[in-house]
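Quick one: structure below, then a few questions.
Only one protein chain is missing from this complex, and each of the others stays in its spot.
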Amino acid sequence: MIIVVSPDATQDEVARIIARIEESGRKAHISEGQERTIIGVIGSDPPELEDMFGSLPHVESVHRVTHPYKMVSRQFNPTDTVIDIGKGVTVGGSELAVMAGPCSIENEGHIVDTARAVQQAGANVLRGGAYKPRSSPYAFRGLGEEGLRCLAQASKETGMPVITELMTVRDVDVVAKHADVIQIGARNMQNFNLLDEVGALKKPVMLKRAMSGQIEEWLLAAEYILSAGNPNVILCERGIRTFETAYRNTFDVNAIPLVKELSHLPVIADPSHGTGKWGLVAPVARAGIAAGADGLMIEVHPHPEAALSDGAQSLTYESFTKMMLSVAGIAAAVGRTLSGVKATAAAR
Amino acid sequence: MIIVVSPDATQDEVARIIARIEESGRKAHISEGQERTIIGVIGSDPPELEDMFGSLPHVESVHRVTHPYKMVSRQFNPTDTVIDIGKGVTVGGSELAVMAGPCSIENEGHIVDTARAVQQAGANVLRGGAYKPRSSPYAFRGLGEEGLRCLAQASKETGMPVITELMTVRDVDVVAKHADVIQIGARNMQNFNLLDEVGALKKPVMLKRAMSGQIEEWLLAAEYILSAGNPNVILCERGIRTFETAYRNTFDVNAIPLVKELSHLPVIADPSHGTGKWGLVAPVARAGIAAGADGLMIEVHPHPEAALSDGAQSLTYESFTKMMLSVAGIAAAVGRTLSGVKATAAAR
Amino acid sequence: MIIVVSPDATQDEVARIIARIEESGRKAHISEGQERTIIGVIGSDPPELEDMFGSLPHVESVHRVTHPYKMVSRQFNPTDTVIDIGKGVTVGGSELAVMAGPCSIENEGHIVDTARAVQQAGANVLRGGAYKPRSSPYAFRGLGEEGLRCLAQASKETGMPVITELMTVRDVDVVAKHADVIQIGARNMQNFNLLDEVGALKKPVMLKRAMSGQIEEWLLAAEYILSAGNPNVILCERGIRTFETAYRNTFDVNAIPLVKELSHLPVIADPSHGTGKWGLVAPVARAGIAAGADGLMIEVHPHPEAALSDGAQSLTYESFTKMMLSVAGIAAAVGRTLSGVKATAAAR
Partner (left out) sequence: MIIVVSPDATQDEVARIIARIEESGRKAHISEGQERTIIGVIGSDPPELEDMFGSLPHVESVHRVTHPYKMVSRQFNPTDTVIDIGKGVTVGGSELAVMAGPCSIENEGHIVDTARAVQQAGANVLRGGAYKPRSSPYAFRGLGEEGLRCLAQASKETGMPVITELMTVRDVDVVAKHADVIQIGARNMQNFNLLDEVGALKKPVMLKRAMSGQIEEWLLAAEYILSAGNPNVILCERGIRTFETAYRNTFDVNAIPLVKELSHLPVIADPSHGTGKWGLVAPVARAGIAAGADGLMIEVHPHPEAALSDGAQSLTYESFTKMMLSVAGIAAAVGRTLSGVKATAAAR
């Protein structure tokens, strides 16, 4: 950590800052510049330190020089983490993971039918929400445990692993029982108690980035899970909130290569939430894979205009199938595979 | 709800949109413009409707014409809500509520001493965190239940009501037992299960705005609590996340008068989080009251540079006392009172 | 335009709104909803109208139902515009335009050498700044007219068309004389007088999106140029300003397919400014092309660490060459060509 001293500080005042650093058991390394004195603090730097030194009299600014996360960083683990989510699917290797299905599970027939359709088009993981975070208390909030049962049935019939959202610590057991991957939604990225509890499991967790989550905060949220004992974390970029009102969210494509550089964890792109408009889903899906994502999460519904949630951003079976063909072309161009998409189709 | 039809839609395609509206049990009112056909949808408009109609073929855009919230709106209740939080303090009347104290409770002596100091300066509610949301898993996360016990002791010694944060449904009972007001933090504004559970209590709840929470989302989050049965909700503006890096958050002063116009609920200004810099706290506190806030939430610490969290934004006893004098002047100018601040002092 | 009347308006007050609409020479089409009266305004809707009706007493909100731009819209011209920028290069057709070169022109040798290197790697347009917008008055602001002369020389030696930035109306003639494409930078997207003046030319203009420019504002800025008589406008997405501090800007990949849907104008992706970090340039360039961009603008410098500006986001000759190979693979996957990249190399 580096402390920049105000230019108006006297020698005595600088000495008092140094005394505080030494009291804390660290060493101070002084550097007298032309305009300002700079003090390098040598020793451990827990998160508290920044605030503590930042509020000392005559300290102008404090600069952290190390990343605040450890276990999620590429320095801690230089090799890409590949996560086995079961039923023959891994996330983070050369094969892309494509998680597709409806926003909300509406009934057994609906989820089973959608599962078959997305599998046919090349998806290898089934998504479906049983517990739905909704801005309004008057909106449809999901089928709950009955939805999980329908999802399990669809998994059984197709052999696909399933991912579904967990919203509260009260549902950890029931969700962990039915899901192959537990999704932590954007609104819960910093629900630290929930992170603690999924960190106590071994089940893979997909952690979505918060609407206004900085990359560093997102990696620290993942660090909560890893440091609690669960190494099986998948990140998911799903768009951020900006000033632009032409789309629901702004898909942050920069995040994909930066997170791959900073961390060893796999990253999934979610262009459905990342755009909020079905017409933009396919081009942004291609962009995500071209930028290095390890897979996609896509909302698909047999009849988007009748969906109980997120209809405006859902693809039909037909548009999803078409999207998968174009994504397969991009996958090949960046040295990844999408085995579910028939080779002849992909070749067009 | 208003549906704008794409200019390329044929008569038949418009007819199909109308048929869908009527199938849903609503009436369609058609208006042929020069460039576009507009359809007014008459009937109930649950949140689903926007997405449902928005994904119909040839629908260009959908405009909601009513607010999605009801019980929190000023139309539902035209009179300002005044909430009795106990121990002789109300929030929302002509007397301002000033909630002051440390970010984290560090030990009993620390909180009792701070309580006395802030009371002396004119505060009427004691704040203090026992459960702390921290970006890093390695930061100090609060004393937990022991902290609540210290807080209760400080309340007993000073007679002040206390406010403290609840982070997870697992702690609802213990927090409700010790707190006079339960705080829901910014990161939990859309933790809908937590909102459901505090909605089932009668205890006053202070709901902070999320870092990227739109006014409408914030009011809908309050609606969760009211619609679950708890009418005692206080809102708290604590700064939003913007592109500006010169402060930790950007205090959104516009939100104060707008929320007072849209809703009957009281609103508290939190300039400590709203700026993140102690030097800006007093001027922004004055601004909040001048704009119509019903009170303040301020972080105060005997020795900010030794605080276990948020030192950089905490006031000392001395700077808090000075701030209170200046706030009392503003309060008088807008027809509010701050009885705790000695009249002679306020007159300077 | 649709006017939503406040629920508290009396019959008389609604009648007064209608009278104002009719006075303005438009027709009012009334629709009585369950909770609110809605008035469709039929007739021309210049930009003033929104504000004018929005400030009438008892008007709750005003919704525009048409786009405010005309000549740039796809409805006005359903076919993709292809712009001939001279020296055998077009922008907007199946061949991608790759504009590469240094941020600032430093001297003749520097720009000629860079031109040859980027041409060798497959670029078909040379970029280079002679007039540089710099946040600080103390930074290097470009060589000015001497820089334009060096650029012209590089164009002559390589046969490549050149693009360079115009910052002020005082330099219109000299920049138009030397440049094949005039660049309007992000900070000048809404410098309306400058737009008027380049609109009076026939020379192609590349219009960068402002740091906080909404898509609609960007298209309206292009409309200034088209409506002034110059149809040769190329759009350029160069990243927007968000809360994320891990990169200089956030490349908005959503903008690419949306602008292609709303407008017939070609769109270039600038991942150098869109990320501000050289390590992210190649993946984000691939993403831009995968999302449908008509080309790229890339900063390349022989020795980035010695560059007079933007060193941190510049590619070396070697990294640019490598990037072009990977972009060629993506181009092929989306049915575009990049003829400058040798087929054998692209095949790897």
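By written order: A, B and C. Residues from 1 in each chain.
Everything that follows uses one rule, which is that contacts are C-beta pairs under 8 Å (C-beta built on N, C-alpha and C of every residue); 3 or more make two chains touch, one makes a residue touch a chain.
Source: prediction; values computed, not measured.
Set against the missing chain, the residues C:I39, C:M167 or C:I234 yield one that touches it, C:M167. Note on the undisplayed chain: of the listed residues B:D252, B:D294 or B:D310, the one touching it is B:D252. Note on the undisplayed chain: of the listed residues C:E95, C:E108 or C:E223, the one touching it is C:E223.
One chain of the complex is left out; on chain B, the residues touching it are 212, 214-216, 240, 242-247, 250-258, 261, 274-275, 277, 279-280, 283-284, 286-292, 326, 329-330, 332-334. If you put the missing chain back, the residues of chain A touching it would be 2, 4, 7, 29, 31-36, 38, 40, 42-44, 60-61, 63, 65-66, 75, 212, 241-243, 245. Although one chain is not shown, part of chain C still touches it, namely residues 20, 46-48, 51-57, 68-69, 133-141, 167-170, 187-188, 190-194, 210-212, 216-217, 220-221, 223-224, 227-228, 241, 278, 304-312, 314.
Please note the rule applied: only the chains that are shown with their structure count from here on.
Closest chain to the protein centre (all Cα atoms averaged), using per-chain Cα means: A.
Per-chain Cα centroids separate chain A from chain B by 27 Å. Contact of a single residue of chain C with at least two other chains is seen at positions 212, 242-243, 245.
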